[in-house]
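Missing here: one protein chain of the complex. Every other protein chain is in place.
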Amino acid sequence: MSYLALTDADREAMLETIGVSSIDELFADLPAGVRFSRELDLPPALTEQELTAYFEQLASENEPAAAAISFLGAGMYDHYVPAVADAVLQRGELLTAYTPYQPELSQGVLQAIFEYQTAICELTGMDVSNASGYDGTTVAADACYIAKHATGRGKVVVTEATSPQVRQVVKTYAPGFGLEVVEVPHRDGATDPDELRAAAADAACAIFQHPNFFGVLEPAPELAAAAADAEALPVAHVDPLSLGVLEAPGRYGCAIAIGEGQPAGNHVSYGGPHYGFLAARAEFIRRMPGRIVGETTDVAGNRGYVLTLQTREQHIRREKATSNITTNQTLLSLAGLVYLSWLGPQGLRDVGETCMALAEHAKERLGLPLVFSDRTTFKEFAVRVGRPADEVVRDALAHGVHPGYALGRDYPGMDDVLLVAVTEKRTPDDIDRLAEVLTG
Amino acid sequence: MSYLALTDADREAMLETIGVSSIDELFADLPAGVRFSRELDLPPALTEQELTAYFEQLASENEPAAAAISFLGAGMYDHYVPAVADAVLQRGELLTAYTPYQPELSQGVLQAIFEYQTAICELTGMDVSNASGYDGTTVAADACYIAKHATGRGKVVVTEATSPQVRQVVKTYAPGFGLEVVEVPHRDGATDPDELRAAAADAACAIFQHPNFFGVLEPAPELAAAAADAEALPVAHVDPLSLGVLEAPGRYGCAIAIGEGQPAGNHVSYGGPHYGFLAARAEFIRRMPGRIVGETTDVAGNRGYVLTLQTREQHIRREKATSNITTNQTLLSLAGLVYLSWLGPQGLRDVGETCMALAEHAKERLGLPLVFSDRTTFKEFAVRVGRPADEVVRDALAHGVHPGYALGRDYPGMDDVLLVAVTEKRTPDDIDRLAEVLTG
Amino acid sequence: MKLIYEKSHPGRRAGRLLSLGLPVPGVPAELCRTEPPRLPEIAEPDLLRHFTELSTRNFGVDTGFYPLGSCTMKHNPRVNERLAALPGFRDLHPLEDEDRAQGALRLCIELQEALAEVTGLAAVSLQPAAGSQGELTGLMLMHAYFADRGEDERRRKIVIPDTAHGTNPASVTMTGYELTHVQTDARGNIDVDDLRAKVDEETAGLMLTNPSTLGLFDENIEEIERIFHGAGALMYYDGANLNAVCGISRPGDMGFDIVHINLHKTFSQPHGGGGPGGGPIAVAERLEPFLPAPAIVRDGERYRLDFDRPKTIGKVRGYYGPFGVFVRSYAFIRAYGPQLREMSEAAVLNANYLLARLRDAYDLPFDRLCMHEFVLSARGLKREHGATAFDVAKRLMDYGFHPPTVYFPLIVPEALMIEPTETEAKETLDAFADAMLAIAAEAAERPEELHEAPHRTPVGRLDEVKAAKRAIVRYHFEEHPDLAAEPAAAGVESA
Partner (left out) sequence: MKLIYEKSHPGRRAGRLLSLGLPVPGVPAELCRTEPPRLPEIAEPDLLRHFTELSTRNFGVDTGFYPLGSCTMKHNPRVNERLAALPGFRDLHPLEDEDRAQGALRLCIELQEALAEVTGLAAVSLQPAAGSQGELTGLMLMHAYFADRGEDERRRKIVIPDTAHGTNPASVTMTGYELTHVQTDARGNIDVDDLRAKVDEETAGLMLTNPSTLGLFDENIEEIERIFHGAGALMYYDGANLNAVCGISRPGDMGFDIVHINLHKTFSQPHGGGGPGGGPIAVAERLEPFLPAPAIVRDGERYRLDFDRPKTIGKVRGYYGPFGVFVRSYAFIRAYGPQLREMSEAAVLNANYLLARLRDAYDLPFDRLCMHEFVLSARGLKREHGATAFDVAKRLMDYGFHPPTVYFPLIVPEALMIEPTETEAKETLDAFADAMLAIAAEAAERPEELHEAPHRTPVGRLDEVKAAKRAIVRYHFEEHPDLAAEPAAAGVESA
């Protein structure tokens, strides 16, 4: 195999040093009953050239975003990823390093994570961020675990207008945490603070997505206040690209801010890998799950960075750890850092405003009935298409346009509703084309 | 502009330090008559996202090799380029460095060139190689310039079976060198040593391609001997990928070996950039054009590498230099080094044998009349298609196959001849498909 | 070096957007951003230099030998990066119509089938994002399985050996189970007598790494299987060490019911300085109905997502798992094919060779042949010269090597856990062995060399106690403290 370096001569010499006469002898400790006697039933080994041909074949059996003008979002978005982000991720010293357990050889990754944590704190208005969670769904479960231990309460509240992916994952984790999950229905596309307040009574936390799954701006400050009234931790699930335009959750009373990092610097990649971010107020720092990088100095007084507060973690605290996570999504969060640094504060605002402007333009251009007509939306909106939305999708695809997501898949009674996402990569021409296909 | 760092504040401060009040003042030395008063008539600036969209559009208006099963070669070949070669070329420290004038900061590039020179010497059986020439055509002109000064003669010989691209470039350069160019016709696809000997009388050098443009193996040792008899320098133009199978030119009396490096590690890229290699016997070392890296030691006795024998070069020798070249093709020759190291001696042989075997298989499978039926060929061969070959190409393309090169473009009387190239990337299935399209 | 925020200048930027001149809709005042986030303001040239410089201050497998035990730091083929970046994979939306994602679904299914074959189990879910999440998922499956049989109330206990990785007990707690600890015997196997006494009808299952974190294959595995299955309990295989046994011994054949696979270890997904990873789980037939939804299934010539899974535990992660990781790991598997066995054989050969070269200079807690990794102890060096495993690790950096894992597993004092992987050449192993021997000698002659190590790294030994005490976990701009001005903390805590 081309990935192996040992020659027959090497093998001979090594076996001799070890003092055995064959490689089989090295496996002497394996009971006969558990030895695998036949050859693995796998397709024959491929050369790099064959590998390339086969995978190019598989890739060609998919229709990437570019294959159609795509307005599909619903949680994963076709935002522009700058070349510099991809280039940085291919630097071997970063790409092929493990978690930075040995700080003196890992200052590059450690400083990058510290810079990432700073960026997330700045975006969310929080005091502390971890080095990343798996994705935008599992960080919601993480938030519940923090809240459970912080409040000792046995229930969590999630708004129905929060991404179905997120709600499903929370429900999967909750029993193990000893938590019950309560959903608060949306009213005309947004959440009613009073309903949330009522539901949040003796809840550990209340999670709401903002902008929510329908693209609608929630009355976020009121929702946070309502949760706080019930002494449940207010948790906002936010789109990082909205935070140049929308207020930082930390500024309207949230205890924890979480979100899916993909829109900021990651390719959609059929759903992963991406990064989930999780930031909180200082009081929760010792309950944070996962890696956290802290600043310190070396023996000579030089500034340096290390993994810190490790007594929270599984490798020290074991069954009392704040989480079991070890491997996280550092490389993807690095892409996030590069992307956010590439944009800067003004660029972040520009992206948000461009998406909003294009989405608003699309609403008008389409002229289809808006499902939540008197709500403000960010980059996504729901329209009625007068017949089953999945049929509309299929027909539009035949014309080279992916018009969006059929909401009926997650929300009963919305079979005729299409969720249309408009990123800065869509042009007014694209929108005209969408209008032709949907209405023309 | 996103590539510029200066802010307005920076500009102010800098102008003040300079002691001028505006940027215009910096151009005070320009006579009014030569100032450009209007705005450049160029399309408006594009953002990176727009740039990507526009160039993807342009790229989509081409049909790359993969768009058809391609048997097109004739000088540029669709060989497999390993991922590791592309990855190494994207290392910023190598990609964005200039010619290594300052060796202490350039050991990476210098050692790589030294390793490349060694690989070229090993392939060709020569004593010295330069750091690269522009491509496989200009190195032929370089060889003529060496030969002219080495022999003082006023004429060069090139075989007609040498690539038309190479011959054209030699003819363009020759007058400036004070050289006349004589071509030796091919006989049934190969060159007659006696004809070459006769033509080479008082010639500075005799250049022959082997395998030649028709893919045919020349009687290389005899051609070299014939040139030597006439005291003309024998110059072989070789395919690097043939040298695992075919003898090294240095072993059969050539004074100089040259070639196009593209097949070894470069993508076809519509004809460039690639690297031309040029290697010679030791006696010509001080006549070599271009950069040469040599080994030395530093003040502490550590091994190191530097640009050497610079007294040959234009920046020192000026009008007496052995060449005017400065910028060469280092990055592409680095790809060559990575590729050859990736293959190793056995891999190089395997590539050559695989191409030969597939080409032979294709001859049989096609069953079309071979133009040079009793010649041995390497990876390319000429067949008669019974009607204008360019029509055959057009028709085959309609069936998703590019069957080869219409030789009539360069050789009168060969309008019905197709030059078919078979690399290791073509499969027996591809060949069956070619057969169907051409004969079925 | 400076933080990117310290290089920031108002008004600079790299990325720009086209201004379309379309009206920007108003946002209700109470929702508007009041103060912009202080993201870096930097032009592209300096942006690129910043991250390039950061990379030069980091050590990866591309840099050199990285024998970090339990992490399987093997070569990451660049072709896998090229393949994962193909637009057909990279730009495919997870909610894309199934008919338009057949290649991706097919890749997932072929990977599932390959993992089922390698583990010797019936069904696979690719959803878990990493090994730790595989563990959570596996334990959730145990709940679901026993709930389905009405035994979940009763079976509250999970047995874990004292050699287990910290994620195991943490996962147990996070899924609401209780821990039962079992000891290790004199040969490094699970103490079977201790085990018998602790497994009963309240036991839900076992979590075991085999070969263990000691790098030893448990010789009693068949007896262990009888004990657990005899008690109606399930067996979970922590696949972190699968690199030792591909094609040689299969967890399913050992009797395990649930296995997680760390794609970023055995199957070469680059670890990226901390992730991404992939933690697919393979399970026995009887657990298949409970796997996360959606399942990815074959349907004749077609491939589709099956959401109709009445008994599923639900979703553990968004969509179908880290697809880009699947591309790389499946490419890696296809490059070996049935010769995956050669991969594991080379990994075990390399480990035993290093062990043979080092066994006399360091303490060997369990004197056996090892599998793909082994654990030494610096106990002797510490007792005689005051040189700890931590010192040895730091000193290795001066020799140009990444240190092994230290102080794990916990049952071995001053542990040095060494995993060379299969992709290292003999001369690399020899150079490392020579360094380890030289360091052992230095410990005797000039131990301060070790205490003060490393000497040739971008920064010296770092004060981890100060970091934890001050908890400066973000840049504070104008208010950022100057830690250099503050006294060093109590002394350096071990990693």
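A, B and C label the chains in the order they appear, each numbered from 1.
Just so we're on the same page, a contact is a pair of C-beta atoms (placed from the backbone, for glycine too) under 8 Å apart; a residue touches a chain by one contact, two chains touch by 3 or more.
Model, not experiment: these values are computed from the prediction.
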Exercise for the section: Identify the visible chains that the left-out chain touches across the whole complex. Expected result: A, B, C
Problem - Option from A:Ala87, A:Ala150 or A:Ala201 whose C-beta touches the chain left out - result: A:Ala87
Completion exercise
Touching the unshown chain, chain C contributes residues 9, 12, 43-46, 48-49, 52-53, 56, 61-64, 74-75, 77-78, 423-425, 427-428
Fill in the blank from the handout: Had the left-out chain been drawn, it would touch chain A at residues 2-5, 7-10, 47-50, 82-84, 86-87, 92-93
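The definition used in the following text is that only the chains that are shown with their structure count from here on.
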Problem - Pair of chains with maximal C-beta contact number - result: A-C
Fill in the blank from the handout: Separation of the C-alpha centres, chain A versus chain C, in whole Å, is 19
Handout entry: Centroid distance [mean C-alpha coordinates] between chain B and chain A, Å
Key = 47
Handout entry: Whole-Å gap between the CA centroids of chain B and chain C
Key = 46
Problem - Residues within chain A bordering two or more other chains - result: 48, 52, 56, 66, 82, 87, 90, 92, 424
Problem - Per-residue multi-chain contacts in chain C, two or more chains - result: 12-18, 44, 48, 52, 77, 79, 81-82
